[in-house]
Structures are given as structure tokens and as C-alpha cells.
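Can you read through this structure? Questions will come right after.
Every protein chain of the complex appears in place save one, which is left out.
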Amino acid sequence: MTINRHESLGLSDQDVLELYRMMLLARRVDERMWLLNRAGKIPFVVSCQGQEAQQVGAAFALDREKDYTAPYYRDVGVVLALGMTARELMLQAFAKAEDPNSGGRQMPGHFGAKKLRMLSGSSPVTTQVPHAVGIGLAAKIEKKDIVSFVTLGEGSSNQGDFHEGLNFASVHKLPVIVMVENNQYAISIPLKKQVACEKISDRALGYGIPGITVDGNDPLAVYQAVKQAADRARASEGPTLIETVSYRLTPHSSDDDDSVYRNKEEVEEAKKKDGVLTFAQYLRDLNILTDSVESDLEQSLKEEIDQATTYAEAASYAEPKSIYHHVYGE
Amino acid sequence: MTINRHESLGLSDQDVLELYRMMLLARRVDERMWLLNRAGKIPFVVSCQGQEAQQVGAAFALDREKDYTAPYYRDVGVVLALGMTARELMLQAFAKAEDPNSGGRQMPGHFGAKKLRMLSGSSPVTTQVPHAVGIGLAAKIEKKDIVSFVTLGEGSSNQGDFHEGLNFASVHKLPVIVMVENNQYAISIPLKKQVACEKISDRALGYGIPGITVDGNDPLAVYQAVKQAADRARASEGPTLIETVSYRLTPHSSDDDDSVYRNKEEVEEAKKKDGVLTFAQYLRDLNILTDSVESDLEQSLKEEIDQATTYAEAASYAEPKSIYHHVYGE
Amino acid sequence: MAVLSYIQAITKALAEEMKRDEKVFVLGEDVGVRGGVFRATNGLYEQFGEERVIDTPLAESAIAGVGIGAAMYGMRPVAEMQFADFILPAVNQIISEAAKMRYRSNNDWTCPITIRAPYGGGVHGALYHSQSIEAVFANQPGLKIVMPATPRDAKGLLKSAIRDPDPVLFFEHKRAYRMLKEEVPETDELIPIGEADVKREGSDITVITYGLCVHFALEAANNLAEEGIDAHILDLRTIYPLDQDAIIKAASKTGKVLLITEDNKEGSILGEVAAIISEHCLFDLDAPIQRIAGPDVPAMPYAPPLEKEFMVNKDKIEQAMRSLAEF
Partner (left out) sequence: MAVLSYIQAITKALAEEMKRDEKVFVLGEDVGVRGGVFRATNGLYEQFGEERVIDTPLAESAIAGVGIGAAMYGMRPVAEMQFADFILPAVNQIISEAAKMRYRSNNDWTCPITIRAPYGGGVHGALYHSQSIEAVFANQPGLKIVMPATPRDAKGLLKSAIRDPDPVLFFEHKRAYRMLKEEVPETDELIPIGEADVKREGSDITVITYGLCVHFALEAANNLAEEGIDAHILDLRTIYPLDQDAIIKAASKTGKVLLITEDNKEGSILGEVAAIISEHCLFDLDAPIQRIAGPDVPAMPYAPPLEKEFMVNKDKIEQAMRSLAEF
């Protein structure tokens, strides 16, 4: 018999259903992106598939009215949970003027929206870690009740900025949560060729802060870890390093061919643990997700994504002459 | 009664006396530098005082015929033990053409000598860590029995290059020893404002390698730690991180005024644990260092340093036109 | 008006801005209790406390990157790089992040950070405490680079930099710190970023330069005045983006142009100045555009005779100005 694990976390049945809806929305949006890419309609996709559970679980643990985030390029689940819409993501994918992230200037996956307190991200990995620490520093100076949440891939945790950012945050006891989404690969490089530590969270000791490793396929485990870290942060106890372990179910991006460096069996094996499936099963076992709820859900997501796609495809590009704008403030 | 600790390490009485001589030479050279600086004869000194024990202890544990080193600017003890002479150090201090480190191009403390397999160092801290890892990589590719030894200050262990270098070395299991000389300060910044970890060696866990903290005032403890690390390296077991704990007895450099940020009592307290004094006491207790040995030693060091100083002061600068040489190979 | 040294002018600008706007704070290595290794932040720790005068760990990419994050939040961080030479670990944060923040977010996020760093040679600093590093950054739209030559400019420009809505690199010549003194208004004077300044009106030859070389050029000009050579001296002040109009005007005025930098010659910012002139006022020129610069060797050596050979100085400049006048 499946035990109800969300109640003790303070989550209602409605909360977890909403959590699941968000995970599924992320998955379905992502799947649609691939279809559009393969149809030649959008030039590039970088995927969240396999990481939705950790992304949505984490976002739900934040105060989405106050906290700041610096999501990385796979965080479709994070940004949806924070309030970005499927339509906005489609506008980004089609690089249209209305894309709130960059007006079509940046590639998909380069999120950012001031209205959501979501920092603008770039392509060079890990630069966002010090930025998130800077938000934490500002919060401390201004004595604001803000948690700064940042994510990155496990491969990216080998960049100098990871070390420098975490060290700064820990010395100054800043309200920062660094979540490493360990999906086992950095493009073609498997985990064991990226790091020699057992767990990415082992790095926390070097900063004198808690380091936690959780199952990234379990949104509730991630929710709990991020919630605790946020509580610590709000209590001025400093930063936390969280590692969420899962698997990248798609190639690195639409430009990648993963068959060169990993075999199908490995991917199939990982798919069995896919958080979208396992969490759905959990909800079904508890009778929260019934067949009818599920088919309504799928139906409404499909409509949402269809409309988003149609809208974005029809939307305009920015004016060519607009490229001269916003180099400096006026 | 003092117990003989060096025998079990395979060190003879003569070895430890030589070790002490080297420490004392480093100290006396350094003291002379300050006199010359205060007399306006040399523009700059950066000191080893308080760190001689760890420096000489470590160097003695290496194979000084084969191993490569990348010492940092305080490592007067390391470079002397590796074969640089007092005269050469004076030539460097006076920036004369014969300075083997750079021909007077670089400031004192920027060591390097190919004949000693000692990598050339620069001012930006921590860049030498990846270089030492590169030596380890070359040794591995070429299947050579070489250990690559690199040092840095504890403040410098917060640079990205520390993290990136150690991670690379650990993933590729390279024969590298990284020794952090923790002297409690990075210029004016005390340890607790540099790092939040308990020990710098706690960072080793993040690379899945051994991390060891030893008393930097005890040359035998350092010798032992470096020896074990070198054995590991030679057995293809990968890198080791060693932290040596001591105290910087002088201001950061001749340009610094340390009274602004620390009090005299703290320095006086640290002086009681000065490795040069405590190791001398150890040797006296074991009757290895007698009064007559000691006064002969001091006398001979004084002569060596006097001669070195006279020689270096009288030596020529490089030709002004030589600045155009060696930008590229011919 | 009080007479201030160049470094006092910097400190005063910082103190005034921190007092005016509590979003302004300082961070860097040894900027707190120590007041900076050059003492540029002297007294600020005592006046504003350790939360606004922050001693950071030794990690330049974090100093820049954390500053960038705080600037995105709405703070006005003033980051110090202990020496300009040590800004290089922070290049990715500065070029990929600070410079591109406004543009890449389509004006949604901004990054009003000021990064100060002492640069320049002639102080026995050897290869890594003497460099002019501006050319590394002088090709990055989104950034502004200011290099003041006088105490008054230093104060007025630093205040403008701190209030600027975009990232500004602010390079201070470390030899100017205590060597240059002048009267500086007590008032809240803001000197606009982006405007070059005629430091001497003249009609025979035009010298265009910036930083400490402005003084060498002024001294040389005084000597040459006695010989009847009247030099026009333009101080660029902001070296990126350049003040094209001022350059064109100054070059056209005399038709004989000498450009001076302390940086290595090839690839210095003088190339762009020469390009602007040869694009816009080629037919006004009566002589080839001359350049005086450091030699194309990595950086100046430590030994005094070697350093001297490297450094641009008044004599080298005076000679070049004389031959240009005689051209």
C-alpha cells in the first residue's frame, strides 16, 4: 500500500495534483518542442525531460511571491512553476518579439523575467551561481526576507564559478540555495569522467555548509530538501547545496546525437524511473489522479500548448532595426 | 623526554640536521632581505617566515632528482631545499641579470628554474595549480615516474583554478600533490573571512581524494604527509590535498602594515610555535643540535648570505635593450 | 575647493556616493579593515560598517559575479580589483554577463556595477602589477571604460560611474594616486562619461592620449611652448566607447596627430583612434598618424633599467611631438 507522503510535508491533495500538472505541462511542452524542431519549425530545443520532478518540486518549495531564482537552461519545470506560461515558452522557441525572456534575442532555454524575479541567464555555464549569491548579499544588506535559488548541471559544478560562488555565500552566510541537477551526463561526458567524488553534495563540506543528495525523480523529496534549505536561509543560517539525482532522457539538445556515447538500454532503464511516471503512479495509488482527472488534464494541456504554438508561430519577429536598441540605458 | 620521531620516518640524524639547516637558511635569507629592504637596497620582500618548517619538510619528501614543483611566492624554504642557492635568491632580490628565475624581469618570490624542474610562477594566485596538474597529466601520458608538487596559500584556495585543477587531477588520477600553506591570513583577511569550512583539507572530499591537515610548524609531520602522498601518486592512486597550518610571522610583504588588521599579541603568541624554534629544540633535546654545531651553522650561513649579498649587489642588471628579447622563440 | 591627491579624490567620491545612496556599497579584497592595499577605501569601513564595505574572499570572478547579481537586484556595487592585472579571472563575468545583461534580456534586467582597478606602470611592479589592461575590454558593447587623468576628473567620473545605469570599468593609474594633486570642487560635481576633454588648446600639433600620459604630454607641451610649438592635447577620459566627435575635431584642428598610450603598441586602443581619424578626416591630415606606446613585449620587467626602457615618458613624448611639429 502506498503511504501518503505529501500530507506530512504540508501539501494538500490539490497541491500535489497541481505539482503533477506542472510536471506534465513541462513534459508536454518539451515534447512539442521536439516535434516542432523535427518539422523544421524551430531551430533548437534543449530539454527538461527526466528532470521535471526535481524542477517543479523545488519551485513549489520557494516563496513564489518573494524569492529570486536563477534557473539554468533545462529548467522548463522551474520556470513554468514560477509563472512563465506555455505561450511565453513557445514565443521563446520561435524567437518572437513578445518572448519575455529576451524578445527573441537569445536561444531557447535562456530564461529570465524581472516580473518573476527570475535572473536573465546566458550560455556560458555556471556564471549564474555568483549572480544568485549577489542576490543573497543584497537581501542580507537590505534585510529582506528573500531566498535566492540557483540551479546548474553536475558537469557545470566543475567550473571555477561554482567554487567561488559557494565559498562567498558560505563565508557571508547568505540565503542561497544551490541545486545541482545531476542527470549523469555533460553532453557526452558521463559522470565518472566529470568528477571523482561520490556525490556532488560532498562538495558542501569544503564550504562548511549542509550538502544533501536526493532522488531527483521524487518531487516530494526535492520539495522537502529545498523547503528545509529555504527555512535555513530565512533563519540566516546560510546556504545549502542540494544535489538531485536523475537522468537526461533526451539527447543533450536537438543538435546532439546521443547514440554515439550511450546505449539505448541505459536510456530505457532510466525511463522506468522517470518522475513523471512514478509520481503519476503515486497519485493514482492514492486515488488523487483518476482516469478522468488524467484525461481532462491531458486534454487541457494539449489545448494550452496548441494555442500557445499557434499564437507563437503567428507572432512577429522583432524589427531588424531593433538590434541597435538596449545596448546601454537611455 | 623527547622521543625520536624521525628515525621511524627513515630519516637519519644527519638528514634532520640538514633539514634544520635548510629551514634556518631560509629564515636567515629572509631576515636579510628585510634588512636590505629597510636599508633601501631592494625594493620588495615577500616572506617565508613562519612557514619554513612545512616548506623544507615537504621538499625533503620529494624525489629532488625527478619530481616537478610549482612553488608559490613564499616558498623560500622549498626552493632552497630543491637546489636554488642563497646567491641566486639574492640575485633575484636585486633583480640582476644572473637571476636564474627571470633575469630580473619578475619580482622576488616569482620562482622558476627549468634545471630544477621548478615551474615558472606568476603573480596572479593559483594559476600554478592547473599547471602542476598538467605536469601530472604529461607524466601519466609518458608513463614517467614523476610526482608534481604545487603549493599555494589558503586564501588562494578560493580561486576557481584551485577547484578546476583539483577536479581535473582527481578525475584523471594524476600524480599531483597540492599543499595549501594555511598561514591564517590572505593579506589582511583572516581565515574566517576567507572560508567557512573547518579545514581547508575538507575540500578533498569534493574530489574524492584524501585530504590531510598537519601542523605546518612540524617539518616531520609535513614530511610524512607529503611522503605518503608521493607514494600514492607513484602508485597511480591519484592526487592528495594537504593543508599545513602555521602562521605568517611577518607582514604580507614589505609594502604591508599588518598592525592595521592584527595585534602584536597574536603575532607574539604565534612566534612561540615558530617551527624554526621548536624544531631546533627537538634537535637539541635529542642532542643532535649542540651549541657548537649551532654556532658553526649560524656562522656558515652568515658567511654564505654575506657573500651572496655582496655578489648580487655588485652584479649587473640586464641590458635595457634585452627587454625586446624572448617574446617569441627564435 | 580643497587640494586632493588622485587617490583622495577617489576615496571622497566613494564616501560621498555611499552617503548619498544607501544602495551603494563596496566589495573587494582587503577593502575593509585594511582600507585597500593602496588605501583607496580608507575610512569607509569605519564610516559605513562591514555590511557596506565588504572584505571578500580572494576570488575575482566571484567579486565581479556577486557584484553583478547585487546590481541586478538594484544595488550599486563598487567592486575593487586589487590590481588591474588581476581582473583577468573575472573576464567571463564582465564580458559575458555584465556587458550583455541589458541587451540579452531586451532591457528587462540591468547591471549598474562599477569595477575599479589600479593599472599602469613605473612603480616597480614588474609584469603583473604594471599592466594596462583596457584593450582586453575595449571591444565589448554594453561596457563603458573610464580612465581619468586628474584628481578632479577621477572624482567626477567615479561619481558618474556609480550612478550610471550600466557596467563601468574604472581604471585608476596607481602612479597617479599620490603623484597628482589639484583643487577639486567640494560640490557634487558629475563629469559625464563618454566625453573627452581638451586639456590644452593648441594649434600646431594634436596629441590624443589618456591616463598618466596626459601629464607627460602636458609637461612636454610646456617645454615645447618655449620652442614655439603649440600643442593641442585631448584627454580621452572614456576610452570605450570613444568620443568620436572630439577625436575628429581635435585631429582636424592641427592635421598632425600623435597618439600616446602606456599599453603595448599593437592592438592598443590607439588603433581605434587612428581608424576613426583615417575614416573621417584623412584629408585634413598633414602628416602620418604617429603613435607612442609601450613596446610589444608582454609587460614591463622589474629591474629598474628594464622598466625604464619600457615606460613611455615625457622625454620620449617630447621628442615625438617635436618631430611631428617639424614634419
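Annotations
Which chain is which? They are A, B and C, in the order written, and residues in each are numbered from 1.
The rule is short, and it goes like this: contacts are C-beta pairs under 8 Å (C-beta built on N, C-alpha and C of every residue); 3 or more make two chains touch, one makes a residue touch a chain.
Being a predicted model, the structure only gives us computed values, none of them experimental.
Taking every chain of the complex into account, the chain not shown here touches A, B, C. Only one residue in the set A:A59, A:A95, A:L249 or A:L301 touches the chain that does not appear here, and it is A:A95.
Within the complete assembly, C:L127 is the residue of C:L27, C:L127 or C:V207 that touches the hidden chain. For the chain missing from the display, the contacting residue among B:V16, B:I135, B:I189 or B:L297 is B:I135, taking the whole complex into account.
The residue from C:E29, C:D55, C:D85 or C:E307 that touches the chain not shown here is C:D85. Looking at chain C, the residues touching the absent chain are 61, 85, 88-89, 91-92, 95-96, 99-100, 103-104, 127-128, 135-142, 240-242, 259, 263-264, 266-275, 277-280, 282-283, 285, 287-291, 296-299. Residues of chain A in touch with the missing chain: 43-44, 95-97, 102, 104-107, 110, 122-125, 155-156, 158-161, 186-189, 193-195, 255-256, 260-261, 317-318, 320-324, 327. In the full complex, the hidden chain is touched by chain B at residues 68, 100-103, 105-106, 110, 112-114, 119-120, 122-124, 127, 129-142, 148, 160-161, 163-165, 167-168, 171-172, 325-329.
Throughout what follows, only the chains that are shown with their structure count from here on.
Seen from the Cα centre of chain A, the chain whose own Cα centre is farthest off is B. Centres computed as Cα averages put chain A at a distance of 41 Å from chain C.
Spacing of chain B relative to chain C, judged by their CA centroids, is 37 angstrom.
Chain B has its Cα centroid 45 Å from the Cα centroid of chain A.
Counting partners per residue, chain A has 160-161, 163-164, 167, 171 as the residues that reach two or more other chains.
Touching two or more other chains at once are residues 57, 59, 61-62, 89 of chain C.
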